[in-house]
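I'd like to ask some things about the structure below.
Left out: one protein chain. Kept in place: all the others.
Note that the chains are named A, B, C and D in the order they appear, and that numbering of residues resets to 1 at the start of each chain.
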Amino acid sequence: MIKFAWIIPLFPLVAFLLLMIGRRKLSEGAAASIGVAGVLASLSLSVAVFLERLQSPSNYVATFDWLRIDQVMVTMGIEVDALGTLMLLVVSLVSFLVFVYARGYMRGDQRFSTFYAYLSLFAFAMLSLVLSPNLLQIYLFWELVGVGSFLLIGFWTFKPEAKAAAKKAFVVTRIGDVAFFVAILLTFWKVGSLELSQVFAAVESGQLAPEIVTTIAILIFIGAVGKSGQFPLHTWLPDAMEGPTPVSALIHAATMVAAGVYLVARTYPLFLASPIAMDVVAYVGVFTAIFAATIALVQNDIKRVLAYSTVSQLGYMMFALGSAGYVAGIFHLTTHAFFKALLFLAAGAVIVSCQRQQDIRQMGGLWAKNRTVGSLFLIGALAIAGVPPLSGFFSKDAILLAAYQDGRYIVFLVGVLAAFLTAFYVFRLFFLIFGGSYRGKEPVVSVPKVMVWPMIILAVFAVATGFVNFPTDAFANWLVEGNGIVAQTASTPWWLPVGMTILSIIGIAMAWILYGKRSVAVSSFGEPGPLPYRLLARKYYVDEIYDRVFVRSLKGLGLILQAFDRFIIEGLVKGIAGIISWLGRIGSRLQNGQAQSYVLVSLIGLILLVVSFTAGRLLK
Amino acid sequence: METLLQTLPTWITFSPLLGVILLLFIPRTQSGLLKGVGMLATLPPLALALLLFGQFDGTSDKIQFSQKVDWFTLTLAKESGVTGSFTYNMGIDGLSMPLIVLAAIIFSLAAVASMYIKERHKEYFILFLLLEVGILGVFMAHNLLLFFLFFELTLVTTFFLIGIWGYLSREKAANHFLLYNGIGSAVMLIAFIVLFFLTQTMDFAELKAILANPDFLQWIKEANLQWLLWSTLIGILIAFGVKLPIFPFHSWMLRVHVEAPPSVVMLHSGVMLKMGAYGLLRFGVELFPTYVKEIATLLAILGLVNILYGAILAFRQRDLKRVLAYSSISHMGFILFGIASLNVIGLQGAVFQAVSHGFISALLFFIIASLYERTKTTMIDELGGLSQVMPILSGIFLAAALALLGLPGMSGFISELLAFLGLFDRAPVIAVIGALGLILATVYALRAVLSTTFGALATEWKNVKDTRIVETLPMLLLLGLIIGVGIYPSVLSDPMQATLQMIASRMGG
Amino acid sequence: METNWLDYDWSVMLPEATIAAAVLLLLVIDMLMKKEQDRRFIGLLSLFAVLAAGVAVAFGFGKEQTLILDGSYLVDDFSLVFKLLILGGTTLILLSALSQEKSKEIDYKGEFYYLLLAATLGGMVMVSSADLITLFVGLEILSIASYILVGMRKKRLESVEAAWKYVVMGSVATAFILYGMSFLYGLTGSTNLDVVAERIFEVTRGGYDSFVYLSLLLMLVGFTFKAASAPFHMWAPDVYQGAPTPVTTFLAVVSKTAAIAFILRILRNAYLPGLWSMGEWQDVVSKILIAIAVASMIIGNVVALRQTNTKRLLAYSSIAHAGYLLVPLALFASIPQFIVGNDVFFGSIVYYLLAYMLMTTGAFAVLTIIERDRQDTDIRAFAGLYRRSPWLAIAMSIFLISLAGIPITAGFFGKFYILLNAIIVRNLWVAGIMMVTTVISYYYYFGIIRQMFFRPPTESKKISIPLGLAIVIVIGVIGTIGLGIMPKWVIEFVEGLSWY
Amino acid sequence: MPVTSYLVLAAILFCIGLYGVLTKRNAVIVLLSIELMLSAANINFVAFSKYGLYANVTGQVFSLFSIAVTAAEAAVGLAILIALYRRRGTVEMDQFHSLKG
Partner (left out) sequence: MPSVSGEFIAFFILAVMAIGGAVFMINFTRVMHMALALVFTFLSIAGIFILLDAEYLAMVQILINVGAVSVLMVFGIMLTRHKQEEKPKARPLHTILSLLGVAALFAVMWRIFYTTPFGGDPADPATVQSLGESIFKQHVIPLELTAVLLLVALVGAIILAKREESK
């Protein structure tokens, strides 16, 4: 069955083509069913591949010749390894659930089938990304995934903010992609081939100089930073919330943003070989985690809070990978995919029920009105906060353990603080939405059935996936063997899980005190309070800085060049033309009709000729 | 069939003349019939070009289908019997074959795009087909004087095409076009004559052989005529630099792109700029490999200036046509990167970029033409939200913009990849700075397409109709080509492999 | 050496004899014909005479060089080729003049024809003589006949004023030439060019070189006047504009060809041998000629940009073409190493003269039609010509493109051939200036094309094209395109000749 | 008598004639000045035919022809002047400038 893995991405592609062609004629039901069928087929196949992979843990590689570059034959094909299979499963499962959920959420939208077409295109790109055997093919689908997110963010074309957000998303990720592109150029020349297997072989055999490996690793990491919204290039992710919520759930929570982490994991031997790269990944990761967590504290838009929490959680995964916690990182990626998707879908349900209202200050008291959504949201919140029975606890715990064991104590402490903040802001969100009385104006509406049961399935996964690695480290061993990365087997110090749980509970309690029981007037936190609050509310003014530093300077440079272009170059040309026509004017004025002046001019011409040429000769 | 193959170049070059003869007999009033015949007349060269593509043997780097007929001989010195012979010498090799196929395709599509021409169809199509003869001839001529004749034929016909059917200040544009290219071809003529004087031959193959053999170079060194060869190379670079255009000589091209009628702009941006690239490769790199090797870094820097200058200014423009004009300058910079890389990858990238940019810019200008047909304006701030009214056109426009910024899966990416790969080996720093151009490309491409298709719909475009099938079909064909070449590039890159290998090896690349 | 008259082979002077006989005959016939009778009969006779002379010249080829009265009259390939050019030009001019008939402008129709023949006779003599006196008399016949022809249209003030300016300037030029010839005679004591050449060879070594230069410079004034090149070009625009169009064509084509032949004959035969071996030619003479050529190229093209009257514009363009024609002469022996091969030198000059003749007569023929139709030779008279008669516009465009030197036309190949001259002597400067001025000329030549194709016509009625002019235009077009595509015939023909 | 003095005389007459052509207002006088220049050349010819390096009679022949030509030219010049006078009504040299530019 593993040999047919290449078919998995084709189902969504076929769905995409069908939906694009039948854009006008398909009814909503038909369109949704085509989309869902496509993803379901790929889900079932990925499950089959996953199961087969469980028994015989052998990587399967199949490639064909694509483009001859000088002596090097660049190939295309698929490679199915443990990480790939896992990602296939996660991506297709979450996609399937979001596809079903979207059936309800997007009802009544006139570009319904186009929406499903774009979703299927994205699914195709994501699935083929995880199957790519070489750097070029990864880059190829990497960009296609970017296009998918661009189209979906800007799906509601009539909204100017959606247009700006889509453009921003694509441009910022493109900056990261260009770094990745340069990495490809470097590897091609230094390694002589882009096949990952050969790259890793070259790294082990020491054929590459250490600084080359570091530059390649860092460049790839910058690509990952762009896609996963890490610190310098994170500004596009919160704005991407302009897209419909299923998009945010699928792309900006589970799959695409995780692609960055996947990429670092996929090229892990490169990172292992250069300690500098590991430090960079770790520190950038942990800084993003704490940075995003602080901003999430004061956001008032439900999706913005979750977006910053995603950025923070990705920071977690990054610094896990950065501190040799390969298994921890991937484990958290998987669990995060489920509970963050759940949170987003629940948020979508909340938005639907409050008539498209996204500002949490207009919500409240929904626990009474819609208990199921409330309880699902609670499960997601508990998972992300790291409360023991749920998966979040195990994976976050594994990350912190990895950081601790790797000796990165500062990173460990910052990680712990971030975990505490995560618990706090998630439950701030929970109590503001579900606690207290309903502050919104419009009546609360019921949520369609078709949106609820995907959330339930996700809730089940959010709970269950924790135990995949708990008792037996089965997940770790399965993931690691075969690709030469040594899993950390040291036992966990006893105080770590206990401390973590206490910390989360304290966080939840504080959130309850501040927001649940209304002991402190919630409004006080609303308006722009003291400086630190304003700083956080304005997202550390990062957007403004970027705008002034890059966009404005580009416009200025453009102005200077435009002026240069118009005045210097055209000025030069006009100048020359002017001189020639001026000479012409002199010539025609000299031609004044008087025969005598003609003779005079000729005489003077003759004298000049005589003097200039024969002066030397005659006067000697 | 055999004789056809033997004289294929002449057949391809002069097949549009069949259309011209037909058009002569059709009275001026039948504009419908004229348009029909005009469009059909571009099919014979297309069919022959595809036949050529089929028959072309990708493995040999020799000149194929070559045809040599004696033209005339000049005796330079009767006593010592020194004579220079001129022959009608046509041939095709790996470097020119892709460009010929590109030209044939773009011409057919531009003929379809000529439906927007409103008056004087008869003269238009006659000039159009003569231009096609000129361009196909340029790519196939292997005698320098013959090359020059075809080159000037394209110059004169385009002058008329711009001057009569252009937009507002078309005459100014036609004049600028004429003067700039006039200077370029004047410099080229002097360079060719100097070469003729040094080697007593105008045949490309003989010339190449003589310029390479050591005792000739020895003679040059003794007669210290080095400066003459150097000035010839500089002359050739300037001549084709004006055509490409390279940075300082580009202002004429902007005016032409804005003022010329849409189908002519498609041709100009799609094919005629590539004559500059072809000339640089053929007469610069092939004839003077060792000299080009010395100034490779200069070429790379020129390419870099082109890329960044074009990209930054494209970002500032308010008129869609000017945005595309500046983006063409930026994309020509990639060709310079390819040439400056001096290895087969870079050269492949340069030719690939020539072909892929041909398709992409032809498609974009076709879209703008149909957009202008409906909204009578190409000013970005006057347009907006057109996707709600013209979904098909906006969809294709978005796809074309993505191809422009080099999205993988489309031909633009492959050419950029090859060009950067090639240059990275020789000048990594310039390549990395050039990569910034990719980001800028994304910025201006998206700004242009989003501000016209996305966003709020202005009231006056309420009742604008979407594209008719006769317009969508060529657009989709072009898009199909772009994606096809993007997905399976070796269909284009294999035939030119051998020739470029030979060129690169002469430069020790 | 008492060679009496009859043993000379007088048959060699047949062409000149036919033309002279024709002049006298037509004079008598004109007197006998009544006042109102249509003078076209005389025109046809003169055309017939010119063609007969052409045939006579054609038969002259192949025989080796013959001299009469030790050089007073010389028949060699050089003279035969140039005579053919002159007669060809005159035929075309006569054809276009014949169809001028109905216009009442030229009152003295009869005289026009045989004066034209007389002028042609003068030109032919200038070309085929190696004796200073004969050359001088030939030059004078050509000049005086053209003074009268220019002033022929007495009704129009411009024509008479142009004639006056032409007479004044012409006489001053003749004075300078005569003065120069007197010094030449003083130095060498003989008027036969070969004898002059040897004597100059000795004289320049004998310390009289400053006299040689004085004579050359003074004669140079005359040359530059006749060829309408730089220092002495001011007369050309006014006279070309004032004169009736067939006469302007005559001045632009035949008199310029004769002038070039005159310069070639004297400089190359008399001065070159003596000065070149002494190394004097490169430093002084060729530099002066280069200066003249470059000056006329620049003045001709630059001032033409400002012109709005077509005739004046074509006048300035003919100044520029005089510059182009002087380039091979200037660069002929401009470097000490070697002399440019005869074939390239003569080939380029003859080819360019032939091309120039075809395109100029054609252009002036079209101008004549426009002038007759619109009574004004301003550029705007060409507005919308394409709409009124497409074929005329296309023909005019071909001529203009050829004048501009753009490929597939004879004009281009002529320039190519001349550039070859420049580059053989590695003088990239002159080649560069020549090409830059050519590009400048694109602007004003295409100015007329812009009028014809881009502008709407003021009237819409068709233009009637008389037979004579139509023939001239057709010959011009076929010649320009034919020579452009297949220059082989002319080149092989010229290379076959012996230019000693 | 060395020939130089004759040459100087001829040169003086030539320059005066030229100056006359350049500056005189009346057209007839301009024609006369041209006659003067031409006859100055004649002096040269005759002087060289006597004292030249290879003195022989050809000089006088040349000057004879030149006198004939000068006469013809003077006649034609005057005829044109008369025609111009009929058309313009004046013989002022600087009035004849309708063709210019």
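One rule holds for everything that comes next: a residue touches a chain if its C-beta (ideal position, glycine included) is under 8 Å from a C-beta of that chain, and two chains touch if they have at least 3 such contacts.
Small disclaimer: the values here were computed from a predicted structure and weren't measured.
Undergrad: Specify the shown partners of the omitted chain in the complete complex.
TA: So, taking every chain into account, the missing one touches A, C, D.
Undergrad: Looking beyond the chains shown, say which of C:140, C:238 or C:343 touches the absent one.
TA: C:140
Undergrad: Could you list which residues of chain C touch the chain missing from the display?
TA: Touch set of chain C with respect to the missing chain: 13, 20, 23-24, 27, 68-70, 72-73, 107-108, 111, 115, 118, 121-122, 125, 129, 131, 133-134, 136-138, 140-141, 144-145, 147-148, 151-152, 154, 160, 163, 186, 207-208, 210-211, 214.
Undergrad: State which residues belonging to chain D touch the missing partner chain.
TA: 1-9, 11-13, 15-20, 22-29, 31-33, 35-36, 39, 42-43, 46-47, 49-58, 60-61, 63-65, 67-76, 78-83, 85-86, 90-91, 94
Undergrad: To test your reading of the contact rule: which positions on chain A touch the chain that is missing from view?
TA: Listed in rising order, the touching residues are 596-597, 600, 603-604, 606-607, 610-611, 618-619.
Just so it is clear, only the chains that are shown with their structure count from here on.
Undergrad: Report the chain closest to the protein's overall CA mean, measuring from each chain's own CA mean.
TA: Central by C-alpha mean position: chain B.
Undergrad: Consider the two chain pairs A-D and A-B; indicate the one with the greater count of contacting C-beta pairs.
TA: Result: the pair with more contacts is A-B.
Undergrad: Just how far, in Å, is the C-alpha centre of chain D from the one of chain A?
TA: The computed centroid separation for chain A versus chain D comes out at 97 Å.
Undergrad: So how far apart, in whole Å, are chain B and chain C when each is placed at the average of its C-alpha atoms?
TA: Spacing between the chain centres: roughly 43 Å.
Undergrad: By the touch rule stated above, which residues of chain A touch at least two different other chains?
TA: 588, 591, 593, 595, 599
Undergrad: Could you list the positions in chain B whose residues touch two or more of the other chains?
TA: none
Undergrad: Please give the residue numbers of chain C that touch chain B in the complex, ascending.
TA: Residue list for chain C touching chain B: 341-344, 347, 386, 401, 406-408, 412, 416-417, 419-420, 423-424, 426, 428, 431-432, 435-436, 438-439, 442-443, 446, 450, 453-454, 486-488, 491-492, 495.
Undergrad: Under the touch definition given earlier, write down the residues of chain A that touch chain C in their complex.
TA: On the chain A side, the touching residues are 580-581, 583-585, 587-588, 590-591, 593, 595, 597-599, 601-602, 605-606, 609-610, 612-614, 617-618.
Undergrad: Inside the complex, what are the residues of chain D that reach chain A?
TA: Per the touch definition, chain D meets chain A at residues 18, 21-23, 30, 93-94, 96-101.
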